[in-house]
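Right, I'll just put the structure down here and ask away after.
With one protein chain removed, the remaining protein chains of the complex are shown where they sit.
Let's look at chain A:
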Amino acid sequence: MSLTECRTELSASHFPLNMAAHLKKRVYEEFSQVVQIPQEEAPAKKLRLSKPSKSAALHIDLCKATNSTDALQYLLQFARKPVEVESVEGVIRILLEHYYKETDNSVRLKIASLLGLLSKTQGFRPDCIVDDAINTLNNEKSHQVLAQLLDTLLVIGTQLPESPTVRQRLIEMACKHLSDSYFGVRNKCLKLLGCLGTVDAPLTKDNEGLGTSLGGVRDVQSIISDYFGDQDPRVRTAAIKAMLQLHERGMKIHEIIYNQACRLLTDDYEQVRSAAVQMVWVLSQLYPESIVPIPSSNEEIRLVDDVFGKISHMVSDGSWMVRVQAAKTLGSILQVSPHFLEQTLDKKLMSDLRRKRTAHERAKELFTSGEFSSGRKWADDAPKEKLDTNTVYLIASGACGAFVHGLEDEMFEVRIAAVEALSQLARSSPSFAEKCLDFLVDMFNDEIEEVRLQSIHVLREISTHITLREDQLDTVLAVLEDSSRDIREALHELICYTNVSTKECIQLALLELLKNLNKYPTDRNSVWKCLKFLGSRHPTLVLPLVPELLSTHPYFDTPEPDMDDPAYIAVLVLVFNAAKSCPTMPALFSDHTFRHYAYLRDSLSHLVPPLRLPGNGLDLVDSRCSSGSVESAQLFLQQSLNRVSTIQNLEAPGAQDLLNFTIRDLRRLGELQTELAGAADFCATYLRCQLLLMKALQEKLWNMAVPLCLKQNVTATAAAQQILEETYKLEFLYSGLESRQVATIHHVRLQAKALQLVLTARTRQGLDPLISSCEKFLQDIESFQRLFLAELPHLQDSFVDKLLELMPRLSSCKPVETVKILQTTLRQSGLLQLRLPEQIHRATATIIEPTGESDNPLKFTTGLVVALDIDATLEHVQDPQNIVKVQVLYPDGQSHMIHPKPGDFRKPGPNRHRLITQVYLSHTAWTEPSQIEVRLLLAYSSSSTSLSSASPASKLGWSDSIDSLPQPEAAVEGTIPFSKPVKVYIMPKPARR
């Protein structure tokens, strides 16, 4: 009773304030009435006293409602709060009860919608209310409420997917109401049929008795397809959508509806047309090879071709929504015959490819002979010969010029869709790729940058199929002068992948790229890279150009070019890369070229390949290195690791030496073999951790009294700290780690923590901090055990393994004893062998801009800000938007961390990101210019990452992880610098007064 009172007060407090004063009084007056009702329900309520029953509250509210507006208000309020699974049924009963009593349509409507909402409650099985819902449906008069009830039935039906009887009943209901005069009801019926219609219903080709025969007699599909001709466009749309829904649910759509669907393509209403496009497309995917007749002729064509023609026609539809739909759809009809496909790019080839093959040939000739003018030449539209007009149908022009239309559409959405479709089709058909090239190149000139960019990307994707002709290359290269950096870089990327046909093309490309370099010096790296690929792709085309490029002369010595000139470097990059696979080329080099080669090979090793040069001592080393393939390097890596694994048991300095050497070897290997850099570095760092640990443990002074070995303690503490740091680096800096490696890393971290604990115990006096850190350590072990349960078998005889054996003892004993145990275990445990994962990559970042070479300080007024452009490439960084930060270090030790905007990151390639951002600097006045340091940091947070990386299979939902798992360790957050710092010279000047 007291509970209900509470409830009432609560609901009173929900009233709007202006009403509150007046209403509150009334509510209190009504108290006596209110209390009486729950008395009947008292036994049911007592069972779950802890939670006030929703149903009761609702019942009260609804009883209180004097008019429909009030009732509606209560229902609306009620809908805002969730209902527990146990009380759903009760609530539904109450709602239904009120439903029968209610006369107002809007309230009934709301109740009906609430029924649907409640049926969706997780864990609730709505089969108990099916009967009631159907019952209400039969007695309902209002069309709107009927529609809502059908919606509710749909929800119920989808909640009970495995109950065929319920489904059958619902379908019958839907069929019954299909003849309703209100479009909404018909809509919902069709939707219901689409979502619940059974796949296995028999197909009887019984076209009579449209409305009379229900359910099982006729196939769901034929019932739905009857409504393709409904008078209301919304119902027609719903019918098509229902059919599509059936298709999505795996039901095979019958081919007989094809003609109906095609007729809907010319519907007056855009939503019908749009849905019909999808419908026709589905049919084309189901029955691509079946043959359909062409109206007004006795010819037949494949269905997929017919569909392609029809959808192409829709690209010039009146509504842009339909156009987008049609353009998108075209891209996914890949089975279309090539000659139909090619038509889409030729606007002039008017029509009737549908009737006779010979006819198109003839038509083509006629059009090329000047029947139609192109508008590109003066007076070429003078009529020349009479065309046999019988062969040309202008209106039903089929696939002709679909893409020409699509690409010059008014709406850029259509244009983008067309470009995408073009790329999809081109990827599957090389000959089409060849043909669409001109059109794509034209799109480079679009007014919307997005479209331009998209078409460049598309061209890059299909560039494996094509070789650019000179004139095409010319137009492509013209875009190099674009002021948008994204466009230029996309284009550079494109040039990296293109094939060209002649040496003139190479020359042209080089010329334009140099022009680009001159105009936009910041493109330097991108341009060089571009030339690297251009050179290595076309060595034979570069060869005849070499003397000219290097301006060598058979008799005269030419002046030595400036080695710092980016343009000269660009030329050299092109030549050297071409020379790699063209051994005759170095003969054409002059002396200084060789010197420059040596220099560039050293300074820009990623752009200049190793060359076999005559009479050069270096080439031996280089060639061996280059011939030494990745496999041999891998082998070496594996051998080194194996060698290290033998020192398990070795005590003494021999082991340390071996570790030292191995680390050195690995580091060098990483430098030499870029493919293995990540793996080698990873191993080296791991071994370094082990080495440090070993050193720290091998201190002879462990047995000495504490005060005597203060110094050694300090080194050991430092080592522990360093190991911890290194483990974080290992965990977060490398991508491609498996949970086995993560476990190994965590294991080392645990060892380091144990070491720290032991050291604390030795140095610090006082028991309290020790107790807490002991407990913390025990927690760490537990969380380790939980996270890496699957990995524990691999960790036999390790530190953790032993600790877990001793766990019962550890958790009960005193801290001092714990420390003792730890100390011995730590010393006994050996090196855990590292298994190398398949692919391991180290996250790296290179700051391209600022270069840090400038001698001119960046001057600005103190107190104001100055923007510093930062341009950096990031490799192998996952999710850079969240974890990459920019740090600015001022000479006075101040440091700032800047979080770049997500929009500043671009993704030019797989595993590669580009950060182009601006960093705002400010400082108080300095007397003279000084350097600040800028670098990139990788932020990590151990809690989140370790969880997700440790259990990738069973990813926990956010709320679950919060509830069930206590935070295992205090989340360690930190940053790892992963780029070389760049120095920028700045000079804040005092403001002039």
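Just so it is clear, contacts are C-beta pairs under 8 Å (C-beta built on N, C-alpha and C of every residue); 3 or more make two chains touch, one makes a residue touch a chain; residues count from 1.
Everything that follows uses one rule, which is that contacts and distances are computed from a predicted model.
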Name of the absent chain as recorded in UniProt (options "Two-component response regulator", "EF-hand domain-containing protein", "Transmembrane channel-like protein" or "Integrator complex subunit 11"): "Integrator complex subunit 11"
Selected residue (touches chain absent from view) among A:Leu76, A:Leu117, A:Ile256 or A:Met411: A:Met411
Contacting the left-out chain in the complete assembly, out of A:Thr69, A:Asn259 or A:Asn445: A:Asn445
Full-complex contact with the absent chain, from A:Asp306, A:Glu420 or A:Asp482: A:Asp482
Selected from A:Glu162, A:Asp268 or A:Asp591 as touching the chain missing from the view: A:Asp268
Residues from chain A at the interface with the omitted partner, ascending: 179, 181, 211, 231, 268, 316, 318, 347-348, 350, 367, 371-379, 381, 383, 387, 389, 392-395, 397, 401, 404, 407-412, 438-439, 441-443, 445-448, 475, 478, 481-484, 519
